[in-house]
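Since the structure comes first, as structure tokens, the remarks are kept for the end.
Of the protein chains in this complex, one is absent; all others appear in place.
Up next is chain A:
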Amino acid sequence: MGWELEPRGEASRKANLAAPVIAVFGALVTGAILFTFLGHNGLSAVYEIFIAPLTNTYRWQDLLVKAAPLAIIATGLAIGFRANVWNIGAEGQYILGGLGGTWVALQTLDMTGGWILPAMILMGMIWGAAYAAVPAILKTKLGVNEILSSLMLNYVAIQLLYYLMRAPWKDPMAFGFPQTAMFTSDQTLPMMASGTLIHLGVPIAAAIALTAWGVMTRTIVGFQVRSVGASPKAARFAGFSASSTVWLALLVGGGLAGLAGILEASGPFGQMVPQFPTGYGYTAIIVAFLGRLNPLGILIASFVLALTYVGGENAQTAIGLPNAAAGVFQALMLFFLLGFDILASYRLKRTAPKPSPTANTSGVTPVEAEGARA
């Protein structure tokens, strides 16, 4: 006896929407059991991470601030994922975005003017996009798999950050700490309401997601991305070039990750430090999938994942869960999501031990040979 996946025919829209909800729920239950076995109180772990932050209005602001970069990065990644361009390098592009804006900031420490912050943001997006252009060139010119090249560039970006912090960009007044000078008030994001944590990045994130939604559903470019992802051959029939789609996907993904980077640097951080990368670039991959690669879904998903960040910190202080707890819940969500996605389009079937020959149109897979093994 064996097991076999049998296609269910068309995956239903309902299942598509239900999968993320089931995945989150499955992650909570499994996480609770897991932490109970590890000697913690599993139920209170779930409570501290996923419920407690919601009961506190101050934490609500924190959620928005953490959700913003996740939503911005995930929106960019989702556009690429829709086109089957697998940019795993958002973390590096995020760092480069932060560095690009910081470079502008360091040049303008003695200046004032309303143009400085926009210039920093623009430079952040340019550096992020330029960093994503590396896998794009490698893919379109040499056929290098973008998953590997973009992922490995993350480590390069981290080393570049460490280098800049420890030597050329180090603030001489920082008593030897590896960090840049604090940004001036013209170089930091304005708050949306005084006395809160909510900075300009939050409305920007919402605006970007809404714009991306419009672009994907209403424009030729969005249609191009969807066509290339659904069927490269049909996209060629429609006159869409595969390599321009790769470029588009990586530049948009890199540009938005860079934007998230400089918004973080000029917002919550207010300077550049070696602790700048916090894994947003990786978490955003989970956000993108949990949001069904739909910008509106991503807005919702970014809150769920922001909750794991905020709640994870909460649980550390409240019940002494390790820092990795949040990561465990994040991973469980992705795991369950991918699993339920498979089950939404296939059903698991017990099979008799006989081989099931399948006809193949290419004429290379030997039906007869398969029978011969029996």
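Everything below uses one rule, namely that a contact is a pair of C-beta atoms (placed from the backbone, for glycine too) under 8 Å apart; a residue touches a chain by one contact, two chains touch by 3 or more; residues count from 1.
In this text, contacts and distances are computed from a predicted model.
Student: If you had to name the missing chain as UniProt does, which of "Electron transfer flavoprotein subunit beta", "NADH-quinone oxidoreductase subunit J", "Acetyl-coenzyme A carboxylase carboxyl transferase subunit alpha" or "Sugar ABC transporter, ATP-binding protein" would it be?
Tutor: Answer from the record: the omitted chain is "Sugar ABC transporter, ATP-binding protein".
Student: Could you tell which one of A:Leu5, A:Ala207, A:Ala230 or A:Ile342 touches the chain left off the display?
Tutor: A:Ala230
Student: Among A:Met111, A:Ala207, A:Ile220 or A:Ala324, which residue is in contact with the omitted chain in the full complex?
Tutor: Reading the full complex, the residue touching the unseen chain is A:Ile220.
Student: Could you please point out the chain A residues that touch the chain left off the display?
Tutor: Against the left-out chain, chain A lists 9-10, 218-223, 226-227, 230-231, 233-234, 236-239, 354-357, 359-369, 371-372, 374.
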